[in-house]
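Up next, subunit A:
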Amino acid sequence: MSLEKYRWDLVNCERCSMCKWVHPWSIKSKERARICPSMQKYKYDAYSAQGRFDLARALLEGEVEMTDKAAEVIYACTLCGGCDVTCKFTRDMEPIEILQELRALAVAKGKGPLPGHMPAVDSIRQNNNPWLQPRSRRGHWARKMKVKDLSKEKAEVLYFAGCTYSYNANMQEVARSTLGILLNAGIDVGILGANEACCASPVLKVGMVDMFREHAAKNIELFNSLGVKTVVTSCAGCYGVLRSQYPGVGKMNFEVKHSSEYLAELIQEGKLKFTKEIPMKVTWHDPCHLGRGSEPQDLWEGVRVKWGLSEPPRERNYGAQGVFDAPRNVLKAIPGIELMEMERIREFSWCCGAGGGVRSAFPEFALETARERIEEAESTGAEALVTSCPWCESNLGDSINAIGSPLQMLSLVDLVNRAL
Partner candidate 1 sequence: MADTVLAKVDYLKPLEDKPYDQVVSERQQYFALLKARLEEILGPEHVCTDPAALDALSRDKSLEEAGRPSFILRPENLEKLCALVKYANEVSLPLTPMSSGTHTCGNALVSMGGAAVDMSGWQQIQKIDHRNRSVRLQPGVTYGQLQEALAKENLRALFPLLPRKDQSVLTSNLEAQPKLIPEFNYSEPFYTMEIVMPLGDIFRTGTAALGPPELNQSDMVGPWGPGFDWNRLYTRSQGTLGIITWMNMMAEPLPCRQKLFFTASENLETLVDFTYRIQRKWLGYECFILNRTALALMLAQRMPEDYERLKKRLPAYVQIFCIGGLRRLPDERIAWQEADFLETARECGLAPQPTLSQAPRAAAFFEQNLLRCWDGEVYWKDRLKGASSDIFFITTMNRASQFVDAMQKETIKGSAPTNDMGIYLQPIENGRVCHLEFMLPYDPAARDDCTGMRKLHCSASRRMKDLGALFTRAYGPWAEMTASSSAVQFQTAKMVKDVLDPKNIMNPGKLGL
Partner candidate 2 sequence: MGLPQGAYQALADALGAENICDDPAVTSGYSYMWLIYSTHAQSGRYRPAAVVLPRSTQDVQTIIKIANRYKFNYIPVGTNLLPPTIPARADTIIIDPKRMDSIVEIDTQNMYAVVEPYVTYAQLQAEAMKHGLTITIAEAGAQVSVVANNMFQGMGGTGHKFGYNRGVLGCDWVLPNGDLLHIGSRGNAGADWFWGDCAGMNLKGLLRADSGHCGGMGMVTRMSVKLFPYPGPQTFPVKGANPNFEVNFPKDRFMLNLIKFPDRKKLIEAIYEVGHAEIAAAVHEEPATMVLSGASPSVEYFWEKYPDFMKQWRNVLSVTLIGFSSARQVAYEKKVLDAIVAELGGTYIEEGSELWSIGQDNIGEQIRTGLSNRLFRIAGDFFVIGGFGFDSIDQSYKMSEDYMWPLIEQGQKKGHFVPDDTHNDWLNSYQLGHYSETEPLIYFEHDLEAGASFINSYAQTVVEAVKRRMCTTWPLGPMNYISGPTMCNYHELVLKIKKAVDPRLTSNPDYPVPQEPPKG
């Protein structure tokens, strides 16, 4: 792949600016009209998909060079995919692929990843996790649980905890609760413990495509070898990359489900019953990688022919087929919970600000973006902001603390667990 593949997109962008906004028909207020956190923070057009298209075209044409500033423009983006949704409503273009391609180019030119990304990248290379933690401790979160180790035995379902839920002491409870619920529901589930490896989403996001593919291939091989039917994860980041990117790396003999989907199915099948009421108003934050970012990408290879038609025709992902209903169905099923929706939801969700390597390289940008989401959540009248993504929880949680918001930051499974 190279930017050349997207030349048609780059020269055909007519700077209509749809990429900067929620689709006009879905705008409900002046304050919640934007879709692009990068644009909101940095103001210059260069920090939108349109501007980055222009930069990509200029790089392709040799009009500008890949400089430190160009790399900053390229990386100061959460890769949330909001632009991809709104652009595609109008045009047949692939903003998110182009943004990722730009990062690959930055890496190729020696300008990426940024210094702020390197600890995580190096750690993934050395420790198979971005958190500078030893591989051997990866399975400790479940050491007190009686669960199959799929390195040794077989099960139908692999619960893939992901790096953050495995290592972050404040978040391990999410993994434990989810696994506990699955076990209690009688699901034949196991984990990989110390043999679980990073999904490699962080390296993909910073443009290290080869490293990502290497890791992804190993994971696919491993999962295939386990003979599991389903891989379940609570991490939206892992889920997004497993759903959207892994199919491009290798054949997967298993399906991937997010824990919210799995929980919703269990509720529907009557395998999960709530016994306690939780009188609480909550609002749901759609993580980008669970929602619009989780649609499988079409591995289209072809050309644009007369009138811009794709040859062969390609399927496009519009961002609306992600996991949106399942978590809402889970929340609605919990007695006493009142779901208050924010204005920007589902495919138009406002990013938490942590993605795309932003939290490590541009922490201030990450927090400002989160603050906007917190304010949006507060305006619903909700008492708690619920999500199911360790990056979102962490970044939104930090922002809640920073601004002294009365909102509680909750993980979906916390509420489920409390109501059982």
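These made the cut because all candidates are chains of the complex that A comes from, given by their letters.
Everything below uses one rule, namely that a contact is a pair of C-beta atoms (placed from the backbone, for glycine too) under 8 Å apart; a residue touches a chain by one contact, two chains touch by 3 or more; residues count from 1.
Just so we're clear, the structure is a prediction, and the values are computed from it rather than from any experiment.
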Touching subunit A here (same complex, options 1 or 2) is candidate 2
Within their complex, subunit A touches candidate 2 through residues 8, 11-18, 20-21, 23-30, 33, 39, 43-48, 50-52, 54-55, 57-58, 61, 63-64, 67, 69-70, 72-73, 85-86, 88-92, 306-310, 313, 316, 318-320, 346-347
